[in-house]
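Please read through the structure below; I'll follow up with questions.
Left out: one protein chain. Kept in place: all the others.
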């Protein structure tokens, strides 16, 4: 028998390999088709997410946020690209790292910030916090503190759509680490067997907390797991918001046609640590630097918009100013909001 | 959107398709290599299993067996073929349908029968019954009443082998239905990531209780799930005991070489109902008849042995008589064994 | 009135409710043409069709989540878990999702699901198929827990459970499935949170659940011959618990015995005993409250041992006598 643990698990290994050959990027000329307003909106949303997360980080540092938070800085194009093709009727299920999904699905940052500050005006009246933000009215079935916990729920929502011919599709977001949970397997299988209108959207940011997915599983592309369920799987460049839109659109069409689920894997990167305190010893500063400088989805999108002459630098500044204004208002709103009443403690346990 | 439930779920559909093209059968000339004694032993074991199960059924009908039982008649070649390549040091984990595995791994039918009758002399002192027979000394880590419950345990045993360089391999048996459990997914993944010496052996008898695997999952061959974990998967004819041996041997070599797990799917059929009371409405009598007459692994093996001139009809009769004798003795032993003492009720909760 | 079994009563009310409300459907393993592991859904798929009776893969996490997700979208699913021991593979969805969603979301959304599942020993299924784990569920805020002991109660409580806007765990008992009772054909509701006095008495109050109700009634009959008058109360629902009826009874009798099949240590009987001890009844107690639950062992296979592992009529008689006689 060969020796145990041949990997040098202790060494900090850079796991980012440039250019996964068959990773899908956006098609040429795709920008024009979308139209300027839509493109500007994508940019706005991505910047809003990033700046929101930065504001959250700041609030946390100032001790105003209790508990923990999981920031999605670096992953803006996946949330925005996927949600961009959905209507208000379509649903999403989200994760512990869910702020971006919420914003992209259409939630208002002021109620989100209020929730993070534990205020009565927050999406969950201050009772849920970062890991449980839900906004059923715009189709956000909820963040989830349990890794892969949202996938079964998403299948149930999709079953309802199918049974009642409601026409909506459910996008379940989850991380690379979540694909090793039993709940992932059971959910994708049942969705496939029942041809449910679901899109399983894996944000492969390379790590589950500290564990490189390459050490936790023995395949290169998680989308290949689709073949276990007889459904299509596609690996895309998660820093390319247009590629994300395009592939999500295809999966959406498939789902709406009654052809069942699709597994999308978007390669991306979280720029920050896993949560509040993370020395990030499991990866190198070089690897981080490379992603942050060469694969920043927002920067790349701005450059592309400018290069293709769709938008001017002035307009980008305008977008950024709008974001700033919205966020300033959100923070003010959240800070000035009241604490939940003590009597609310025992409310809402039962409907 | 297309209409929901296009399958005619109520109709009794025959799901057995003749000739899955790439299903592995035994190689030509393989019999000679094994030698007569070994071949006779394979036959003996298969007949012993079948007759044991028939005896159990009879005892059950006579009200001597309490609870339930899951018979493996029809599936003898998988248990016998897989265990035939193992040594006493190698381990197996089994299922609710585990009598065949026990016998093939080397357990004595008299202690098994005693256990089924709830006697003190049984493998579990009468406390476990059919679904919990274990025989650690000869490497049977145990039957399991929880579908897919044995796979994680098998991985733990395999980890021990690897960590301590003990050289043994673990064969985890499970059914087609079990491949839709989360525990299956998590176990195969971890075994692959850690290159554990495990063989995942799926006895695809077409149904999980009443549910055809073809309706419960969207792929033709369950062995294809191997690709989700970056390991080899192979589909074999589970009625061909020699094919089972050959493929298990390959997987065993791989495991012993430190190359990690293999997923084997053996297509087979359970002749009886799922458990004690099953009207088998979910399948046709035609389908059953076809398997029982055309794909009886014991009959096929006998014919082959005779055709190739390895064994005579007289010798087959001898084998059958030996089985009969052993079983008669086993039943007598079991029936004459004492009940467990009342004081044993509270023993063995803790070590 | 018509006599039907506990299993038939549940089958009947499920059919009635599915026919009456288009949001109601049932899902579970082998509930289609097989009719469920214990025959509870027999005939349903033929009558109601496969859109209302969903046969599922063996994937308890997924199917539990499917029920919850559908409920969040306005459906009212019934989930059959084949054996209550299998909650162990669905606990995250039940406890971390179903029970908490509404609260975590600040009062948004609701999860009206009924999880039907058989508990209990006595059928020879051994350690992994015979547990009584209702105490786990009753400990979790956000879940309601029902444990009917008769066909009549099962039918009425089931409808109440289904009409409730919250997740309800509905514990059936394998040995009760075949037990017959007078059951009206038309649908009716027995509200959650109302105990039932199954027998009136004045010397001692026995609070018993599920199959133990019947054993307690038998014990009461025996003891009547000896001049001991036993009141038998069936809480019927553990959450909400009808504390008032129990306390009133104990105030009258001055003695209480709590009988349950689950392992005594840490079982819900400890909660019931505590509630009796804590409330107004304390001052009326002439003797300590007695608990009689299962032994602290996994359920063994051998039928004699299996019986010895949980309270039988004789054990209940002895427990009652110990409090009535010792503290006479």
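For reference, chains read A, B and C in written order, and residue numbers begin at 1 within each chain.
To be clear about the criterion, a residue touches a chain if its C-beta (ideal position, glycine included) is under 8 Å from a C-beta of that chain, and two chains touch if they have at least 3 such contacts.
Because the structure is predicted, anything quoted here is derived from the model rather than measured.
Taking the complete complex into account, A:68 is the one of A:68, A:221, A:249 or A:284 that touches the chain left out. For the options B:122, B:175 or B:260, the residue in contact with the chain missing from this view is B:122. Of the options B:193, B:241 or B:334, the residue whose C-beta touches the omitted chain is B:193. Touch with the chain that is not drawn comes from one residue among A:78, A:93, A:180 or A:228, which is A:180. Taking the complete complex into account, B:155 is the one of B:69, B:85, B:155 or B:199 that touches the chain left out.
Within the entire complex, the positions of chain C that touch the omitted partner chain are 61, 85-89, 91-92, 95-96, 99-100, 103-104, 126-128, 133, 135-136, 138-142, 239, 262-263, 265-271, 273-274, 277-278, 282, 288-291, 295-298, 300.
In the full complex, chain B makes contact with the omitted chain through residues 122-128, 132, 134, 136, 141-142, 144-146, 149, 151-161, 163, 182-183, 186-187, 189-190, 193, 347-351. As for the chain not pictured, it touches chain A at residues 4-5, 7, 9-10, 66-68, 115, 118-119, 124, 126-129, 131-132, 144-149, 177-178, 180-183, 208-211, 215-217, 278, 281-282, 339-340, 342, 344-346, 349.
Just so it is clear, only the chains that are shown with their structure count from here on.
Chain centres here are Cα averages; for chain A and chain C they lie 41 Å apart. For this pair, chain A with chain B, the centres built from the Cα atoms lie 44 Å apart.
Counting partners per residue, chain B has 4, 180-183, 215-217 as the residues that reach two or more other chains. In chain C, the residues that reach two or more other chains under the touch definition are 51, 56-57, 59-61.
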